[in-house]
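Only one protein chain is missing from this complex, and each of the others stays in its spot.
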Amino acid sequence: MSDPVAPPMLRARDVALSFGGVRAVAGVDLDVAEREIVAIIGPNGAGKTSFFNALTGFFYPDSGTVTLRGRDITRLRNFERIRLGMSRTFQTPSIFPELTVRENIMMGLQAHANLAFSMRGLGSRGRELAAKVDELLDFVQLRAQRERQVATLSHGGQRLVEIAMSLSTSPSCVLLDEPTAGLAAADTTRIMEVVRDLHERLGLTVIFVEHNMRFVSALAHSVLCMNRGKVIARGTPAAVLSDANVREAYLGSEELVHV
Amino acid sequence: MIEHLAPELVNGVVLGAFYAIIAIGLSLIMNLTGTINLAHGSFMTLAGYIAFTLMSRGTNFWFALAAAAVCTAVVGIVVERLLISPLYKRVPLYSLLLTFGLSLVFEELFRLIWGPSNVPFSAPPELSGATQIGDVVLPTYRLFIMAALVVVMIALLLFLYRTRLGLRLRGAVQDAEMLAALGTNTQLLYMTNFALGILLAAIAGVLAAGLLGLGPTMGNELLMPAFITVVIGGMGSLAGSIVGGLLVGIAISVTTLYVPAASEVVMYVLMAVVLLIRPRGLFGEEGIFG
Partner (left out) sequence: MTMRSANAVGVSFLGVLLVLLPVLLPAVGLNISLGTTVILFALAASSVNILLGFTGLMAFGNAAFFGVGAYGSALFIADVNANLILGLLVGAACATLAAVIVAPFLIRRRGIYFSLLTIAFGQVFYFIAYRWSGVTGGEDGFSMTKPPILGGSTPTLNGASYYYFCLAIFALLLFVLFRIVRSPFGLTLQGIAQNEARVRYLGINSDRFIFVALVLSGFVAGVGGALYSVSIAFSYPLLMDWHQSGDFVMMVILGGVGTIWGPVLGAAIYAIAQNVLSSFTPAWQIIIGGMFIFFVLVFPKGLLGLGEARRRREVAAAQDPDVAVAPALEVGLLEGRHP
């Protein structure tokens, strides 16, 4: 699975983040090895997305460090982290609604090829990039939707476009924020296959936040469970999902909902 | 020396108080709904004209001031509900275009109804003349304006920090979504907020009319410095509007005394300097409204 001697792909040490007096993330450690699939779970309000945000530069932690392949990225701006090989999707698909699927994917591709500033047509480079667009579309099986405006796609389709977009910058580490949120069973299965392919066909490291435990068990190599900003369990999916603390954390929050 | 400086300082504080009041009104409207009210000056002028019309029919200054303020606020409410509120959810970015169009319409209406040149508007006799404070002789009307605007500001702060409605307004600026989820009538808040901003503009307008003269473009002349004040003081900050306004007013007045040609430049230089050192403005919040 992962080489115990090799340095981690991503390392978070003692990351803490507060919002107006509320400690959303209260000192979280995480090591993610190359090509590992890590799931972050926890009840609502546990701080999972805030932690994600600290990892990806959406917020800067109040304390702690984040390193990517040995390089300290704690204070790097978000686009700088992307250039170092990170990429991310969001809870609500963050796409360009009025552009076509092709244009959505081209946005990252042309930037990665250092062509984004070009004010004229692309010529032969354009054909190269167009081929790459098709490649990515084939990966998520959306080739047929290439010329459709993304706003007209289903929720599941938009998620797939977003994943393809996150691949357009040739990342080594992909962070997915609740990739199955709001999806029906069929779409969830498709996303599962795509995430599996990210790991198996593309050799990427994947970190995702999820509530869908079936998804977690099927895909994750290791799981981190958070509650109230702290890590309360970590280990294999089987171990974490049967952990008493984890059950209590989820049960506790469920009870709140019922009352 | 103090005899020369004092009147200019008073001028500066008076001017600054005007800019502050206008800037606060602009800020209130901007913070809550993201509307840059380019018609703010028009509302000031409207209040001036209403007061003028009432006074030329025989009412006294005090009644005219109050009535003009209320009437103008009502006009503001109508404008906000009919024209501006549709944009809140649709294209908030365009609300300044709408207020721009409004300012054009207002300006022309003023010209048509009251003529293109200034109408005679003078301070009431009990406030004209001069008052002696110690060694210094100061125009009574200016002292009155200063006092009036200070009273208004205190009243505003009391309203915002000591009443339930004020609390809700400030809460809405922080998180309108949460308030809506809690069942607050956010539309009512937007309307009240706008009316409050216009009320402040109206009071400033009537007071300014007696000082600067009342013509179709009176309000607009005060508007741009007020915008500069908002930039200097920091968007999203009421304290910033007050401090910024006083800073600009005093800077302009003192410069007028010593280097008359540079009097307004100082406002822009101030803005550039503040933006370079503190891009958010003096009291600007970090990306959070209010």
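Letters A and B mark the chains as written, and numbering starts fresh at 1 in each.
Just so it is clear, a residue touches a chain if its C-beta (ideal position, glycine included) is under 8 Å from a C-beta of that chain, and two chains touch if they have at least 3 such contacts.
Small disclaimer: the values here were computed from a predicted structure and weren't measured.
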Residue among B:Y19, B:F52 or B:Y88 touching the omitted chain:
B:Y88
Given that one chain is not shown, which residue among A:E103, A:E135, A:D187 or A:D243 touches it?
A:E103
Residues of subunit B (touch criterion as defined above) contacting the omitted chain:
30, 32-36, 38, 83, 86-94, 96-98, 100-105, 107-109, 111-112, 176-177, 180, 186-187, 190, 224, 227-228, 230-231, 235-236, 261, 264-265, 268, 271-272, 275, 279-280, 286-287, 289
For subunit A, which residues lie in contact with the unshown chain of the complex?
53, 56-60, 75, 77-79, 82-83, 87-88, 94-99, 103, 106-108, 110-112, 115-122, 149, 151, 165, 168-169
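Keep in mind that, in the parts below, only the chains that are shown with their structure count from here on.
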Where the centres are mean C-alpha positions, what is the separation of subunit A from subunit B, in Å?
48
